[in-house]
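As you look at this complex, bear in mind that one protein chain is not there, while each of the others sits in place.
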Amino acid sequence: MRRPGAAARARPEIVPVKSHHSVAGQFGWQVISFVFFFGAWELAGRWPISAAFPPFSQTLLALGEMIADGSLARAYASTLQPLVIGIALCGIAGVGFGIAMGLSRTVEWLTLPIFIILQAAPMAAIIPLITYLYGIGLTAKVLAVVFLAAPVIVMNSYKGIRNTNPSLIQMCRAFLGTRRQEVLKIILPYAAALIFTGLRLGLAMGFIGVVIAELLITPTGIGDLITYNSSVAEYPRMFATIASLVAVAALTLNGLERVERALFPPEIRGT
Amino acid sequence: MMLSVRKIPVVFSLVIWAAVWEIVGRAGLSTIIPPLSRIVTAAVTVLPTEKFATAALISLRSFALGMAFALIIGIPLGILMARVRGLGRILGMWVNIFVSAPISALVPILMSVVGIGETTVVVTVFLFAVFVIVLDTQVGVAHADRSLVEMARSFGARRHQIYAKVLILSALPEILAGVRLGAIRGVKGVVIGQLLVAIIGVGELFDLYSQYFLMEEFWALVLIVFLFAFAVSEAIAAIERRVEYYASAR
Partner (left out) sequence: MTMPDDTIVEVRGVGKLYEGGVEALRGVTLAFPRGRLSTLLGPSGCGKTTLLKIIAGLIRPNAGEIRVNGRRVEGPGPERAFVFQDFALLPWASVLRNVAFGLELRGVPPEQRHEIARRQIAEVGLGGFESSYPNQLSGGMKQRVGLARALAVDADIILMDEPFSSVDEQTRRKFQEDLLDLLEHRRKTVIFVTHSIEEAAYLSDQIVLLSPRPGTVSRIIRPEIERGKGPDEIRRDRRYLDTVDEIWQILKQYVA
């Protein structure tokens, strides 16, 4: 392992992950970061190793073309459909189930071991079966999203409920709160932040699920763009599609993280 | 009901689910759900076959190689990113993007660049696992107890001693947490990679069984893979618990 460079030698103390820098400074670093990454990509693409690895500039051009001819927008419209439906289903049923698991010892006893196993399990293995059962339609893709996203959503809701500060529950009881008040005024507000986190992580899993579904089950939407452009060796277009998907996922999840921090700042979420 | 339930060990609920599965399977409610006993029998017959052994070997090898690269590259990179400010800034954003990005979308790229084969799966495992390892290592080292570092320096520790004796050990709980999450993702990476590549390892078997509608074998394979994933994550969690005592001391 190489020793850290001159920057660290001059400043041996620990560098905090989030330092308080001016917005301009942060922006500057972001620009450097983009230039570094895309520069490396451009160089790697121009290196004559693989014809299947286009440089950044060509990919960007292809992206522009695909935005202009509307093919990208059409693909997203079709891909986002199962994702949104799947996450909405999980948001209602999964969160509800996680809350029930957290509130009822019986439900917890019955289902916790299953969800602990499912959370670590590669749920994608089920996808061939889903295809077999539901064919290649929307249902199959929605199910793929649900299967991948549900465990983390259920477990986070459950953890949110169970991690409620026991002292607050005792306080509620000491001041004559009913069980109903305990749930509505203490436990659910306390769990809200973790439930939201679970939905965000579930969405991240959902992105993975919908991509696998479109690559494995039916080439539609983004999956179709990837598969088609790969088969006709239009590599810049394929890269552009995948890069746009990573960007869309990153921006969405990052945006949700910001919303989460605004809704539940660390000092208020109590966790 | 509530009190009585709490006294029974929680794994027994799995017995109930197994019984439910058996009953549903025997009732023939759905063609895709054979009775659990027949799945177990299938598992017992599938396990010693050469086809399974080959598939398992390829899958384990891909997993082990991918994880090894993820550890060898991920942990040092995380430490460097925490210690070298510029590097942390330049790479931090990309690590954050890829830690939650749908890595599965990158598999087609690998298939066209690296080729359709085992290497693709190894790289998939690596990509699934590495980012969370980098991120957790970075956070662990950056949050390592400052006063411990100052203590070490006041006693004349040299730079490599500070790394070996203070920083890495101090960040060990976070590093291990990252490794556990990385391993869980790595298992998912093997399965997803092989499913998409579709001609090697357990991915090939999954494809085969579902195409020929061998439901008992299919579920047997699902159970084996799930149990493997669970065992890997529990094994690392056990190591984590052993170092937890000093995580709580901070």
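Chains here go by letter, A and B, matching the order in which they are written, and residues are numbered from 1 within each.
Throughout what follows, contacts are C-beta pairs under 8 Å (C-beta built on N, C-alpha and C of every residue); 3 or more make two chains touch, one makes a residue touch a chain.
Quick caveat: nothing in here was measured; it's all calculated off a predicted structure.
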Shown chains touched by the chain that is not drawn here: A
Candidate in contact with the missing chain, chosen from A:V31, A:A51 or A:M171: A:M171
Hidden partner chain, touching residue among A:R46, A:R105, A:R162 or A:K185: A:K185
Where the unshown chain meets subunit A, residue by residue: 165, 167-168, 170-178, 181, 185-186, 189, 267-270
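Please note the rule applied: only the chains that are shown with their structure count from here on.
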Of subunit A, residues touching subunit B in the complex: 1-5, 7-8, 11-17, 29-30, 32-33, 36-37, 50, 52-53, 105-106, 109-114, 116-118, 120-129, 131-133, 201, 204, 207-208, 210-212, 215-216, 222, 226-227, 230, 235, 238-239, 242, 245-246, 249-250, 253-254
Subunit B residues within the subunit A interface of the complex: 1-2, 5-6, 8, 10-11, 13-14, 16-17, 32, 76, 80, 82-94, 96-98, 100-109, 111-113, 138-139, 141-144, 146, 149, 153, 159-160, 184, 187-188, 190-192, 195-196, 202, 206-207, 209-211, 213, 218, 221-222, 225-226, 229-230, 232-233
